[in-house]
Structures are given as C-alpha cells and as structure tokens.
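Let me begin by presenting the structure, written as structure tokens, before commenting on it.
Only one protein chain is missing; all other protein chains are in place.
Should a chain be cited, it is by its letter among A, B and C, assigned in written order, with residues numbered from 1 in that chain.
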Amino acid sequence: MTIMGNSFGNIFRLTSFGESHGPAIGGVIDGLPAGEAIDLDELQRFVDRRRPGQSSLTTSRREADRVEILSGIYEGRTLGTPVGFMVRNEGQQPADYGQLVHSYRPSHADFTYDAKYGLRDPRGGGRASARETLARVVAGGLAMQLLRRMGVAVTAFTSQVGPLQLDVDYHDLDLSTVDNNPVRCPDAEMAKRMADAIENARAQGDTLGGCVTCVVSGVPAGWGQPVFGKLHAQLGSAMLGINAAKSFEIGLGKVFASRRGSEVLDHFVMKNGRMGTVTNHSGGIQGGISNGEDIYFHVGFKPVATLMREIDSLDDSGNPVTLLPRGRHDPCVVPRAVPIVEAMAAIVLLDNYLLNKTTHL
Amino acid sequence: MTIMGNSFGNIFRLTSFGESHGPAIGGVIDGLPAGEAIDLDELQRFVDRRRPGQSSLTTSRREADRVEILSGIYEGRTLGTPVGFMVRNEGQQPADYGQLVHSYRPSHADFTYDAKYGLRDPRGGGRASARETLARVVAGGLAMQLLRRMGVAVTAFTSQVGPLQLDVDYHDLDLSTVDNNPVRCPDAEMAKRMADAIENARAQGDTLGGCVTCVVSGVPAGWGQPVFGKLHAQLGSAMLGINAAKSFEIGLGKVFASRRGSEVLDHFVMKNGRMGTVTNHSGGIQGGISNGEDIYFHVGFKPVATLMREIDSLDDSGNPVTLLPRGRHDPCVVPRAVPIVEAMAAIVLLDNYLLNKTTHL
Amino acid sequence: MTIMGNSFGNIFRLTSFGESHGPAIGGVIDGLPAGEAIDLDELQRFVDRRRPGQSSLTTSRREADRVEILSGIYEGRTLGTPVGFMVRNEGQQPADYGQLVHSYRPSHADFTYDAKYGLRDPRGGGRASARETLARVVAGGLAMQLLRRMGVAVTAFTSQVGPLQLDVDYHDLDLSTVDNNPVRCPDAEMAKRMADAIENARAQGDTLGGCVTCVVSGVPAGWGQPVFGKLHAQLGSAMLGINAAKSFEIGLGKVFASRRGSEVLDHFVMKNGRMGTVTNHSGGIQGGISNGEDIYFHVGFKPVATLMREIDSLDDSGNPVTLLPRGRHDPCVVPRAVPIVEAMAAIVLLDNYLLNKTTHL
Partner (left out) sequence: MTIMGNSFGNIFRLTSFGESHGPAIGGVIDGLPAGEAIDLDELQRFVDRRRPGQSSLTTSRREADRVEILSGIYEGRTLGTPVGFMVRNEGQQPADYGQLVHSYRPSHADFTYDAKYGLRDPRGGGRASARETLARVVAGGLAMQLLRRMGVAVTAFTSQVGPLQLDVDYHDLDLSTVDNNPVRCPDAEMAKRMADAIENARAQGDTLGGCVTCVVSGVPAGWGQPVFGKLHAQLGSAMLGINAAKSFEIGLGKVFASRRGSEVLDHFVMKNGRMGTVTNHSGGIQGGISNGEDIYFHVGFKPVATLMREIDSLDDSGNPVTLLPRGRHDPCVVPRAVPIVEAMAAIVLLDNYLLNKTTHL
C-alpha cells in the first residue's frame, strides 16, 4: 500500500476510488506495459465473476457493473499511459440504510470510520463496502491477460466454508472446474455440501466464514524482493487488504509451526534441466523470491457481520438501538472472494515481474 | 515495503542495508519526530534481546552488536533528521561457509538469490541472513520509546514451539514475565516444556517451528488506513517480511473461517465513556482501522532450514553434494523472533499514528 | 512525481489519467483532509479559468469541461476518502489530426512518445496534450479552498509575453486585478501591449513564449523538507512538469548568479513579534523551508510549437512531409498557464502543510 491506503503496487499500480452508493467506483491503473492487446470482453467476464446476484448463494443486488475504460487503451492496445476506469453505481436503495446514519453495526467499519474521519457515508458501508473490490478485479483482470502471455496462470478456489474443509492436495483437483458450481469449489461433492451449509446459514439469518486457496503456476525463479519486499509478504499484504480477510498462509503455512525442520525441507532435484524441488512445502518462495515451483497460499475470511436478524447495538451517542435486517447480503462471501484473490495475486505478480526487469543493467 | 524491498514504512521509514558477513549491518530511519528524548542504553538493551548466544537454546555466535548512531540525535534528543546507524559485523568465521560458495542449501535463499541477482555473497546467507533483522530492532526500539509516551505498549511472546501450543487467553498471562525464561513464554511451566523440546531437537540435529503472539494495548480508535492500507494488512506485511515467517492471523485469525457470524460478532458496549466491544474476536481492528480495543495477532514460523546433520543437496551446476553441518544456528528461532515481531509492530504503529495526524486539516 | 509520472504529491496526491481525445480526462485525489466543506461551484469557476475559448487570444475550441465528482465528497463535505473525478472529452474533431497519425510535429512529443511506448494516440497530442492539466486544476482548486482557510493565498499572473517583460515589483501591483484582462497581467497598460503582441503573432501564424510569476502569502515558517525535498525543489518539479515550461526561478532566481553575497543577504528584523526579514531576495524559503515571508517564483514557457503555417517535417519512416495548419491552438499559452501554475503551487503547499504535521509527535 502507499501512504493513504488507496493505492497498491509499485510499478504496476492501482489507485482506487469510490463509495458503495456514491456516483461511481473506479480507479487508475498506472504502469500497464505499452503495446499490449487487451480483450475488453474477457475483462468484463472476469469482473462479472465477483458480481452479486449470480446464484441464490449470493446477494440479490443486481447490477450491470459495466466497466467503462476512460483512457490508456487505444484501438485495442495499451498506450503505456494510465488506464482510468469506472463503474457507475446503480440500484442504490438508500432507504435501506437510513437506520445506519447514526448507528454502528457490530464488527463493521461504521464506528472506526467515524472515529478516524469524524464523518462517513452511511450508505451501504461507504468506502468500507466490499463493492470497492470492483476496482481490484478490473486491475487484476488486466494483469491476468498479460501474465498469461508469459505462461503464468493464477487460479483460486473455495477450500473451506465454515467447518467444511477441502482436504485434498490441489494437484488432485481439476482447477478448470472451479466455476462449474456457485461455491467455486473444484470438488463437486464438497461443493454441494458447502452450498447446503450456506443455504442452511441463510435460512437461519446467519453467515459463514471460510477459506480461499490460490495456486500460481508458471512463475520462473527470481521474482520478488528481499527483506521487507518478500513476495509472500507482498501477497499477504494484498490478501489481508481484502474485506473480511483475517489470515494468510504461504505454502504449509501455519502447519509449519508444529513441524521439525527435517520433515519440511524442500530438497533440490533437477527438473528438465532446471533446478527444482522434490516437495514444495514452502509454496514456491524461498527468502522472499520465487524458486520456479508453484506458488500457493491460503486466505481465511471471517463470516460476514451482517446477519439477517435483529441485532442489538449502540448509536453514535452510545445509546442502545436495535438494528433491523435490511439490504441484500451474502451469507458467505468466500465464493465471490475467489476472483478478488486472483485479481490481487495477479497485481502483485505482474508488478514483481516488472520490478525484476530492473535487477540488471 | 517500497520498490526494492529494503525500505519499510511511510512517514516513519526504515531503509536497511547489510550482508551478514560484510562490513556492517545498518540503516537509515527517516521520519522520527523531532525533539524527543532518546534513551540509547534502553535502545541497546532492546537490541540485545535478539542477540544470539543468550542461552543454550540459541546459537553460540557471540557478538557485541553495539549500535552506533551516526546522525539524527543530538544531545540526547531527536533532530527530526534521519538517524543513520550501524552495527559492525564481528566474529565472522568465513571458513565455515566455504562449502556454500557453489552449493545450494535446501529451503534456504541461496538458489533464489542466485536466480534473481546472478550472484550472491555466500557468507552466512548474505543479505538473506536473519542478522539483517538487527536494523529492524533498532528502528523498532526507537519507535517503542515514542509509543510508550503515548500509552501504547507492544508485547510479544512465544505461544507455540513445535506441537506445544500455549492455549491460554492472553489476559490470563502476566506479560511482564516474558523475558523471565529463554523461551520467552510467559507461562513458566509451558516454557520449561518448550525448552526441553528445543534441547531435544538440538540433540538430534533437528529444528522446530513455532508461533509468536503479539499484543498491543493503548492504541486509540482511528489508526490505520482504508482499502489496501488496512492496519492488519500493514502488520501482516511487516510480519511476513521477517525471516522464516509463514503465516499471519489477526484476532481469531484462521479460527474465523470455521465460525458462524452469530458466534463472532463483537458487540458494542460503553467502557468508561468510550465506545468499546464486549468481545474482541476481531483483534482490535475493524475495516482496517483500530477500534480502541487491544490489537493482537499471531505469526507462525517454519523450523530453521539449517540442520546440524549431513544434508544431500545440489551445487549450482546441478550436481549432487553433501553439505556438512557447519556454523552456529538456533534449533528454534521463535524466542529470538519475539523482539523482532515487537519491533516491526512498533514501526507500523508509530507510522500509522503519524499518518493519522494528516487525516484532518 | 512518483514512479510512472502520473502521480504528484506525497500525502495530498493527485493521480491523473486521460488522453486529449479519449473518452475522458480525470484523476484521483488522495489525502484530502476529512470533514472540509467544498464549494463545487467555486471549483468549477477555478477550472473554467484554464478553459480555451475565453477570448480571441486563446483557442476557439469550446468545451463545457464540466467536472464530475465521482466519490469522496458527501453532502458537501470531504469524507477523507479519495476524490475520483472526470471531465468528458467533447468537441473532438478527429479529422483535424489525420495527418499526424504517421508524422512527427517538430518540438512536439509525437516522436518521443513513439520512441518510448512504441505507439501513441495521435489525436490532439494524446496524453501529451495540455488538456491533461485539467486534472491538475481540479486538484489544485480543492487545495486552494483549504489553504485559504489557513490564510494562505496563491496568486499567479503573466509577467512576460515574448520580449515584453513586466518590470515591476509585485508589491506595486494589485493582484486582485489579474483576471481583469484576458492576458492575466495585473498592469492594464502592459496587458494591452501583451495582447497586441499576441494578436500580432497570431496574424502571422506564429506563437510567443512568456513567463508566469506566482506569489504565495500566508505560509508560516517551517513548511518544506530538507535535502531533496526542499520546498522550492518541490515547486520547481511541479512547475517544470507543466507543458511547455522550460525554466524555474525562486526569489531573485537567475539574478542571484551575478550578485555578490553582500548585496543579497536577507537580514532579520522583528515583524509584529515574529522573526522576519528586511528584504526577501530568497523568495520566502531558506534551506528548503519556508521562513514566513512571501514565497514567489517565476516559470518560463516556450512558445507553442504548433504554428498556423505549413511546416516541413518527417514522417515516422523518416520521409519528408509538409504539415498543414490544422486544429485550434493558442498563439500564447501563458495566460491559460496562470491557473495551472496556481493549481500546482497549491498542491505542493497543502501537501507540505500536511507533511509538516508529522514533524512532531
């Protein structure tokens, strides 16, 4: 992040703007390499993956969320100049949010934004709304088109919903099937169980947490920076900046803590003439720099704080209030977080590819 | 991080330099507020906490690691100008590292640094050595002196060593006792068991992973940035940049993923006239901004990759080599990581305090 | 500037986007302090000052250039979140630019953009068009509203057009009359002569260079940064980034070079209880930091390179071409540069005010 928190990336950098129910959400993408063909239809399809209202599992708010490119792309190719873009906010139902003007929802950002800024846009969470992630999938979608040209593929999927954990090595999953079900879990049976659990939570006006796993293949050895700029530190920063994300693990992640060194060394082996490793406990990164193996990591999300129940809380004078269930909210954000995780990973990777070009004269 | 990975922080910023066995480790600290009294003896004591050789549990490399301040402090007070500092590297035993000039240790950064830079300083891990964290504890130690003046306390402790997990709410621990034992676990009995486990691993030439928990009290509501600059994203980035760190969790962390929303809402309650919360599952941060409750998080570390055993590996031509146990290495880095975690947390917090001063005219 | 050149400022930061004849020009303003009332009509009037077509002295391209605020302002007050904004490009006459698709205009950026990016938007200069400065006057206009609340006034005026130089101490001018004539010179008689010179150049299909002087009053002692961040270095960077700007002078500027030290010392004197100086040769800045006197500086502009004549040039294959006079262009940009100079100065000053808040704990 940089300074005020609304920019991300070094060479390839997204600066985002927008409140949930203001005129528009958008951003500026700087550092997009020049002369690259961009498929705007494909970009729109990628953006659509985070759109609500795609199934009964997600919120019923229906928005076109049509991305309008305002600059930087000319006759289908990138100019090397910044790409301004925006998505008009439509379908606002401000009446839904009237009760929030002076009240604080528990485990939401209403109070902390007031504490920091002294005021806030109470409509739909304002700047703290997950709708802001629209800007990220636009930037990430562009990054993914370029990464694919270099043979880099970024695929995320739902690996946990509430207590249901997908306990399968990702090599044994067919990652091309992620979008075959609304849960975005590439194990059809587990996907069915997860969907049932989400429906069950919804029926009770409750919500569920979960986990997204992301696998990046095709990154050669040498990407990433030393010390504070370790590639997994950058990925961690990117993921923990996503709304509701609460944990980040690279490779074996937290499992490492309970292991002995002799159990988790990734021994070297020659693979088709390149230096590879037999196992990949480290998740494709050593010393902060990619080693040529798959990069994989896990992002844990808390359950959405907006329950479809009456909630006791306080208003901004400290008086008790009862918040009524209003608005349209996902009982589990994890399926919609999948493209956001991919997008943020793609931003980090393209940025590090570009940074790495400056390592030598 | 910024650009090349060797700087951290926005307003309060550390730029670090140094290879493990080069002339010196050091850095420049910019943005240290002017006119503040600094206790250099206290700073040295803080730095000494990460020094190896403090007990049989840590490496026997003995270094004075005397911090020399080169600028920015005059007659005991900060000038507002950058603080240059360095620690001479002494006690190098380069002969220890001769076998590493052309060989790659598994799960170390030897290969990835070569892949990125085309060359490396093979002595003691060069820039990838944990000795670099010296620069961080100097900056963090200064930050802690200033934070304390604002009533902010940062305390970390060992909460896991291998399979031994301290399963106690931190409120039930006496955090003033962290340094009473070499493991830095504020539960004397668990500390004893952890120490035994580390000795046991050492006796077998093996190593152990573990976990550090950090508690920050006294941060008022309103620190942190929105979107990409969420306070826990900054903390996550800071922690994941520490050598061997592999996971980061804020508040309940990964536990959130398996929970229902109704189980983990932090309901508001008035506390001495301020807006507080009954529980603190979120770890003191909502929407990326502090809410006035304690901030706490967990950092998981992999077991050190340097075993005191013969290790089969490859050289930089891809030929098999056997690496002999050499050098002095901790069987478990977690106790020494405690002050490093505190230091990085302090850097993030002081930086965000300063950033927050610019929120209003 | 930062990295890719499209952002300016540290805490208060403008990131701009847009090509002259693309869908829109716009930007994101981050770091605008929260809770401030904004007068959007006043902002529009400020933006209108750089609009072409205001008199016969400027280009006849007529554009509404209506600024649309997309975020960050709610119920008339700043939220502390980024202000996205845009101005639709209208009135494009792409046919005017057909001859430029494969030809390079002398002393324009056509060739250098091609050399850098490998392609360019040939319509109206693309990203290199002065139309991009629209984004700057929006950000600068917002900054000026806030600066005024602190008693800081920023006023620029035309001090030279071609060989006609206004050789009057600015204290002897009535700076409130700057906009009384289309040349924006606060000396009515000189303004008349300048206007005649511009008309004369236009009649000959020629153009004129000139100079803008800017005076900033009300800045207290202490703004600015040391070393590389000297306040006049920041102002110089800001001004030299304006299209066609070729020189920058602070205070006496270039005149200093020919003087003796004994002639130009600014001796101290008490002024109403504050430390002031008798003279102000230095332009209100010593050692890069404001000293409480007026800040004033001069920006020199080259004559516009687009003549209303046939021009011999080369195409992108190196073959001779004759460019015909097309499009609508100012014979002298200096009058329209006046608000742009003010805007960039205001951005620098507000940013430094905010930076300075972090000097002490």
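Criterion: a contact is a pair of C-beta atoms (placed from the backbone, for glycine too) under 8 Å apart; a residue touches a chain by one contact, two chains touch by 3 or more.
Predicted, not measured: the structure shown is a model, and the values here were computed from it.
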* Among B:31, B:186 or B:339, residue touching the chain not depicted -> B:31
* Sole residue of C:141, C:300 or C:335 that reaches the chain not shown, by the stated touch rule -> C:300
* With the full complex in mind, choose from B:18, B:140, B:229 or B:253 the residue touching the hidden chain. => B:18
* **Touching residues on chain B - with respect to the absent chain** => 3-4, 6-7, 10-11, 13, 15-19, 22-28, 30-31, 34-35, 68-72, 74, 77, 79-84, 86, 116-121, 126-127
* **Residue numbers in chain A that touch the chain omitted from display** => 3, 11, 31, 33-36, 80-81, 146, 149-150, 226, 354-355, 357-361
* **Residues of chain C (touch criterion as defined above) contacting the omitted chain** => 1-8, 10, 16, 104, 106-109, 111-113, 115-118, 127-128, 132, 160, 162-163, 165, 201, 206-211, 220-230, 232-234, 236-238, 240-241, 243, 246-254, 256-270, 275, 277, 281-282, 285-292, 300-307, 309, 311-314, 318, 355-356, 359-360
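Simple rule for what comes next: only the chains that are shown with their structure count from here on.
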* For chain A placed onto chain B, the superposition rotation in degrees, Cα atoms, nearest 5 -> 180
* **Chain centroid nearest the full-protein CA centroid** => A
* Just give me the whole-number Å value for how far the CA centre of chain B lies from that of chain C. => 46
* How many Å are there between the centre of chain A and the centre of chain B, using C-alpha atoms for each centre? -> 26
* Structure fact -> CA centroids of chain A and chain C: separation to the nearest Å works out as 39
* At least two other chains touched by the same residue of chain A: list those residues. => 3-4, 6-7, 10, 16, 116-118, 127
